[in-house]
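And then chain A:
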Amino acid sequence: MAELKVGDRILLLDEDGFLDNAADWDEEVAHVLATTEEVELTQEHWDIINYLREYYAEFGVAPMVRKMLKDTGKKQSEIYTLFPSGPGKGACKIAGLPKPTGCV
Partner candidate 1 sequence: MLEKVLYGSKRYYTWIVFLMIIIIFGFTAYLEQFNTGLGITGMSRDVTWGLYISQFTFMVGVAASAVMVAIPYYLHDHKTFGPIVILGEFLAVAAVIVCMLFILCDMGQPTRFLNIVLHPTPNSVMFWDMCVLLGYLLLNLIIGWTILGADKKGISAPHWTKVLTYIAIPWAVSIHTVTAFLYAGLPGRYYWLTAIMAGRFLASAFAAGPALLIILCLILRKYTSFKTSKEAIQSLAVIVTYAMIANVFFFLLEVFTAFYSNIPGHMAALQYLFVGLNGHNNLVPFMWTAAILAFLGIGLLLVPSMRRNEKVLTIALAAVFIAAWLDKGIGLVLAGFVPNSFERVTEYIPSSTELAIVLGVYAIGFLILTILYKMVVAVREQSMVEH
Partner candidate 2 sequence: MYNSRKIIIGLVIFVLVAAFPFFINVGKTAQPLQLSLNTPTINQLEKKECIESADYMRANHMRMLNEWRDQVVREGNTVYTSSSGQKYEMSLENNCFQCHSNKSNFCDSCHTYSQVDPYCWDCHNGTKGAGLKQ
Partner candidate 3 sequence: MNRRDFLKVIAAAGIGGIVVMEGLDDFRVEAAEMNKDSNALQAKHWGMVIDISKFQKPEDIQRVANACHQYHNVPDIKDPKHEVKWIWKEDFEHAFAEMESKYLSEKIKTMNFPVLCNHCEEPMCVRVCPTKATFKRPDGIVVMDYHRCIGCRYCMAGCPYGARSFNFIDPRPHIGMMNHDYPTRAIGVVEKCTMCVERLNKGLKPICVEVSRGGIIFGDLNDPNSEVRKVLRSNFAIRRKAELGTGPSVYYVIGGDEEGA
Partner candidate 4 sequence: MAKLPKKDELLQHKFDVPKTDWMDTPVEFKPGTYCYGAKAKNLEIVNFPNARDWSPEDEDWKLPEDWKGTIIEGISDYMSKYRSFRLFMDVCVRCGACADKCHFYMGTGDPKNMPVLRAELMRSIYKRYFTTSGKVFGRLAGARDLTEDVIKEWWYYFFQCTECRRCSVFCPYGIDQAEITIMGRELLNLLGLNTDWISGPVANCYIKGNHVGMEPQAIMSNIEFMIDDIETITGKRINPSFNRKGAEILFVAPSGDLFAEPGIFTCMGYLMLFEQLGLDYTMSTYASEGGNFGFFTSNEMAKRLNAKIYAEAKRLGVKWILGGECGHMWRLVNQYMDTWNGPADFLEEPISPITGTKFENAKSTKMVHITEFTADLIYHNKLKLDPSRNDHLRITYHDSCNTSRGMGLLEEPRYIINKVCNNFFEMPEETIREKTLCCGSGSGLNAGENMELRLRGGFPRANAVKYVQENHGVNVLANICALDRASFPSLMDYWVPGVEVMGVHELVANALVMDGEIERTLDLRCEPLPEKGVKSDV
């Protein structure tokens, strides 16, 4: 299993680089995760990340992409500009959310 070195912490990642344990997340982790995605975090990124964190805290899953766009007022293309791997594999990963599964 892959590992992520954040400061002196060693965090476990899954095969796709998602945090194995969502509770490990903090802002410092986000920065390190962002480097694996080759993203420099700006305020715009943080808006999305914070939105995802809040949503996840309340609902236990990532939001539907459509809902995320509506709630953040961003277009899909803008999300892709911010997170080249897309809302799921990019934004959710940096925000420390787990991968979505099932028939989706």
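We take it that a residue touches a chain if its C-beta (ideal position, glycine included) is under 8 Å from a C-beta of that chain, and two chains touch if they have at least 3 such contacts; residues count from 1.
Selection criteria: all candidates are chains of the complex that A comes from, given by their letters.
In this text, all values refer to a predicted model and were calculated from it rather than measured experimentally.
Going through 1, 2, 3 or 4, you find that the chain touching chain A in this complex is 4. Touching candidate 4 in their complex are the following residues of chain A: 1, 14-16, 58-61, 64-67, 70, 89, 99-104.
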